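The complex appears here without one of its protein chains, the remainder shown in place.
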Amino acid sequence: MSQGRVRLLQGNEACVEGALAAGLRFFAGYPITPSTEIAELLSERLPRIGGKFIQMEDEIASMGAVIGASLAGLKAMTATSGPGFSLKQENLGYAAYCEIPCVVVNVQRVGPSTGMPTSPASADMQQARWGSHGDRPAVSFMPSSVGETFDLAVMSFNVSEQLRTPVVFLLDEVVGHMRESVTLPEPGSVKVVDRKKPTVPPDKYIPFAGEADLVPPMASFGDGYRYHVTGLTHNERGFPTQDAKVATRIMFRLMEKVLRVRKQITFVDYHHVEDAEIVVFSYGSMARPSLRAVRDAREQGLRAGMIRPATIWPFPAEEVRRAARNARAIICPEMNMGQMALEVERAVGPGTPVLRLPKVGGELHTPSEILEAIKGA
Amino acid sequence: MPDIWKYIRKENLPHIWCAGCGHGIVMGAVIRAIDRAGLDQDKTVVVSGIGCSSRAPGYLDFNTLHTTHGRALAFATGIKLARPELNVVVITGDGDLAAIGGNHFIHACRRNIGITTVCFNNSIYGMTSGQYSPMTPKQKLASTAPYGNIDRAFDLCELAKASGATYVARSTTYHTTMLINQVTKGLKRQGFSFIEALSQCPTYYGRRNRLGAGAAMMEWYRDNALTAQAYTKIAPEERGEKFVIGDLYAADEPEYTQEYQKIIDRLAGGGAAG
Partner (left out) sequence: MRLSKPKKHPVIDERLCKKCNICVTFCPKKVLDARTSSAPAVARPEDCNACELCILRCPDFAIDLEEAKER
């Protein structure tokens, strides 16, 4: 990115800046700690650029309104935390199946249920993959810094538009609420991806037939392409079907349209993993104390390293397996009971022990805790 | 006689509704109202939830959206706010609107957002085979009220009015001409218009409660519907199952998306935010 402006931003603010830079023009949401700043900032910013903001009556309605706005042609987003994320699941599944581009931000807090609204957790990781009933593809990113929050917010919109699929943008309360210095790119210098529009006339348009990239072009409501969208299992024309072959064909296409670009959307950082005996697998705000612990360990002569995925789903199994192939143990510090450790175990196989380091009391790991775990592994 | 076939996806007919079901009549009234109101077919969006009536958009040649149970108004709100120039029509049922959708119903009314909502009220959950709904009258039978319904029913029109809707009307499948006029009026108005259309379910509600086939149930509508004026002339203890049809309420209040546009315009003109 070109030289821009230096600002002291809160993580939630950076999310807003990234979304706006990516073309966000519609937000529907409901206040919920620790995401509320996103709604408040957008209520102020969107009408200034002709965008639309609405505080809906609940999280379910917010997700519905976002889908409606996206079908009407606007890039749309909502933001929430655990309890609201749970409420959104049905409509999130609808958006995934009906291939509606949109971004759902979840600034994670301690759960389950009401939990600790002002304290951090990363306990919705598997929910971001599996929270809605039925099968659906999933794309999720999770930043570890305020600057990365801006970048990944832009990425969330671009991938959502490219693949015609909702993206769940995961933050945790630490990143959401902390403040860091960020160099914002010059307006207009950010690469923005827009959904493909049909190039054929309305009578030739097949709304759910994928092109070579398995993604169908998306006409906006009101632009002359009168088509049908339904959450019922549908065929390529968008009408309900009971035909097993058609249902299967569409399901496989939905999954494959994401998986075929997996490498393109997989962002992983590696620190000292080439000769690492102990690898720390860490993400989100947990990556900060993890990196400190790994550097301290190296200073003390221990061969420690860190893998830090910014792409959570599709899970970077291949990357984890490759980076940890020489490790004799992997440590997973998570603000949950080991949700991503499950994925790491599956990726590396039975030969490499995966040690969980759960912190579920609303506190972030300290570097010394992780260092202790490295030493004891 | 308008050519309504241009509004119908004929390749999807015959529709799924039972013989004698009133929903096809209400759908026909909605089409004729859209035609009479002169709406641009490309700029019209029909949104529905889940239930028998919510299958209607699949048969209609507009921008059509069949959403999740109870949530049509939420999706419709997003469409209308994103592109206020679009005509947004919501087709819903008594369960979809008043049970799971109740919250979205009262808030859409409250916002007075420019959406015309037609509730195909058959007083039952038809698609799932005949459970009681918030519109099933007391003492009627249903598959989940085998001993007689003890729930009272909403007055959907009173609920709409109390919540802030600025046009409220009720009609039936028998009173088709009146129904077409009401939906036409709603479509031409700016704010939130609500039309309740009583529609017979002969297969479940009718059969379970021995009300006869479709035609007989429409005769019952004919014999029990009264204008508001006539209704007030009957003593309360004599009213029985009689109900009121007609235009019930109309008011002029600012429409939601126009109010939001004022904020955008004020900010663009360099005005203060508040």
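Chains: A and B, in written order; residue numbering restarts at 1 for each.
We take it that contacts are C-beta pairs under 8 Å (C-beta built on N, C-alpha and C of every residue); 3 or more make two chains touch, one makes a residue touch a chain.
Quantities reported herein were computed from a predicted structural model and do not represent experimental measurements.
Colleague: Given that one chain is not shown, what are the shown chains it touches?
Modeller: The chain that is not shown touches these displayed chains: B.
Colleague: With the full complex in mind, choose from B:Ser129, B:Thr144, B:Thr177 or B:Thr227 the residue touching the hidden chain.
Modeller: Among B:Ser129, B:Thr144, B:Thr177 or B:Thr227, only B:Thr177 touches the chain that is not shown.
Colleague: From the list B:Ala213, B:Leu226 or B:Val244, which touches the chain that is not on show?
Modeller: B:Ala213
Colleague: So that we can see where the missing chain sits, which residues of chain B does it touch?
Modeller: So the residues of chain B touching the missing chain come out as 1, 4, 8, 13-15, 17-25, 28-29, 32, 173-174, 176-177, 180, 213-215, 218-219.
Just so it is clear, only the chains that are shown with their structure count from here on.
Colleague: Quick one: report the Å distance separating chain A from chain B, using the average Cα coordinate of each chain.
Modeller: 38
Colleague: Touching residues of chain A toward chain B in the complex: what are they?
Modeller: 26, 28, 44, 47-48, 50, 52, 54, 56-58, 60-74, 76, 90-91, 94, 221-232, 239-240
Colleague: Of all residues in chain B, which touch chain A in the complex?
Modeller: Residues 9, 12, 41-43, 45, 47, 57-58, 61-68, 71, 73-83, 85-86, 103-104, 107, 260, 263-264, 267-268, 273 of chain B touch chain A in their complex.
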